[in-house]
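Notes follow the structure.
Shown here: the complex without one of its protein chains, the others still in place.
Entry: chain A
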Amino acid sequence: MSTTTATSRARDLLGVSSLSNASLTTWLHGLPGVDQVGCEARAAALGTRSIKTTSKAWAIDTAIGMIDLTTLEGADTEGKVRSLCAKAVTPDPLDPTTPHVAAVCVYNDMVGIAKDALKGTGIHVAAVATAFPSGRASMPVKLADTKDAVEAGADEIDMVIDRGAFLSGRYRQVFDEIVATKEACGQAHLKVILETGELVTYDNVRRASWLAMLAGADFIKTSTGKISPAATLPVTLIMLEAVRDWRELTGEMVGVKPAGGIRTTKDAVKYLVMVNEIAGEDWLTPEWFRFGASSLLTDLQLQRQKLATGAYSGADYVTID
């Protein structure tokens, strides 16, 4: 979607003749407020569902297939990225029936290495761009960062929004940055990181979700994983409601990716229940729902082995990251 089409569609949706900061503010602040207590209670209630036996087996395999296996450390090396890619392809060498993950998520400069290691596997390479994780760089630098990753072969781009601009109410600026980044992505999918841990209120999470979708995001993602709190159930619930309502409004589907702090199978299953209950079954595929995680895969494997062998497994039976 080019800049003009994104803007003109936004104008249509908002019913205004020119897309100004004021019109965006009116629209976003016109969204219904989030009932904090109700939202947290609903998220907690959905977390109590008991998922056992065959349903659990299905949930584990589905969750593995939805993982964006991530390494975003200053200490990342080519070797580490290669070994992570090997794990992405064959999570459990002892059990070839284990599905592979959806994507490997790395920093910009590691895209080439990951692309090479994942050739022919169907696993996507996602790159974080736009001065991840803070997003504090000028627009030309952010766009160069994005283009660089796309040229290196990234299939998906994870961008961060300028939280400073968002919190100061400069919605138009955030909108323009997403639109420009989307354009720089070309064929690559764009995931927009809202960094909900810095957005302070649930209302802001809802507004940021709608703003990102309005600007053409393919995915909305909770967090960078560098800020605490990262992904939480209530925040993800609000985002799932947003994508559900967005489809009702426009007929388009947008994906959701909680990232950071999801470490156990139990957590992952809670998210899957929520996806099913809030957004609907259509979102229960790697195309529309992802987990940004690294250690989650290990726990899913341990649970998978427990189901297969009947005995509790241990860290000696999974590959080391």
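In this text, a residue touches a chain if its C-beta (ideal position, glycine included) is under 8 Å from a C-beta of that chain, and two chains touch if they have at least 3 such contacts; residues count from 1.
The rule we apply is simple: contacts and distances are computed from a predicted model.
Note on the omitted subunit: UniProt lists it as "Aldehyde dehydrogenase family protein", one of the names in "Na+/H+ antiporter subunit C", "ABC transporter permease", "Aldehyde dehydrogenase family protein" or "Carboxylate--amine ligase". Screening A:Val37, A:Ala75 or A:Ala311 against the full complex identifies A:Ala311 as the residue touching the chain left out. Panel shows chain A; residues 305, 309-317 of it touch the chain omitted from the view.
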